[in-house]
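One structure is given here, and the rest of the page talks about it.
Coming up: subunit A.
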Amino acid sequence: MIHPVLPMLLVGILFGVGLYGVLARRNAVLVLIGVELMLAAAGLLFVTVGSLTADPLRAGQSMTVFIITIAAAEIAVALAVILAVFRARGNIDVSQRGSDD
Partner candidate 1 sequence: MTTYDVLFTLAGAISTGAAVLAVSTKHLVHSALWLVVALASLSGCYLVLGAEFVALVQLLVYVGAIVVLVLFALMLTRAPIGRSRDHDTPLPQRAAALVVGAATAALLSAVLISAFGNDAITVRGGSTHVLASQIFGTWVWPFELLSALLLIALVAALALSRMPIGRRDDSEADAR
Partner candidate 2 sequence: MVAALLAAPLAPIVAGLALVAGDRVPRAVSRHTAYAVSLAATLISLLAAALIAYDRPSLNRPWVPEVGMRLHLAVDGISVPLLLMTAAVGVLVVIHARHEQPGGGTPGTFFGCLLLVIGGGIATFLVQDAISFFLAFEVVLVPMWVLINRFGDPKDASERARAAATFVLYTVLGSTLMLVGILTMVFASGTADLATLARHPLPAGQQTVVAAILLIGLAIKVPIWPLHSWLPRAHTIAPTAGSMLLAAVLLKMGTYGIVRLVIAPLPAGVERLAPYVATCAVIGIVWGGLVCLVERSLKRLIAWSSVAHMGFVVLGLMSGTAIGLQAALFANIAHGVVSALLFAVVGGLKHRWGGDDLSVARRALRDVSPRLSLALVIGLAASLGLPGLAGFWGEVLAIFGAWNPGGDRSTGWFRLLAAVAAVGAVLAAAYALRVLRIVWMGDADGGRPLPPSPESDARGGELVVVTVLGAATVVLGVLPIILLNTTSGAVDHLMAVVGR
């Protein structure tokens, strides 16, 4: 028997911290870390709901698995882009004015 307050609270906190990470960081990779946290929070929400309610299709847990897979694909492409940007511009500072390269 678990009080749903706890997981829900954790989801909210993780998402908020992830969002802070995205907004407060200048380095692109750290921004990605923020994004990862937000995705994790989403996954947790899915699992929590899946396990706390009758879920014959196991939708919650399978959705979390899918999220993790997509996160993997997304991080791969993101890091490739970051490296390309790094090679092109020499730095991966997100807050720089978008010069017209």
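One rule holds in what follows: contacts are C-beta pairs under 8 Å (C-beta built on N, C-alpha and C of every residue); 3 or more make two chains touch, one makes a residue touch a chain; residues count from 1.
Regarding selection, all candidates are chains of the complex that A comes from, given by their letters.
The structure displayed is predicted, hence computed values, not measured ones.
Checking the candidates 1 or 2 against subunit A in this complex, the single touching one is 1.
For subunit A in complex with candidate 1, the residues that touch the partner chain are 1-30, 32-34, 36-37, 40, 43-45, 47-48, 50-55, 57-58, 60-62, 64-66, 68-77, 79-84, 86-88, 92-93, 95.
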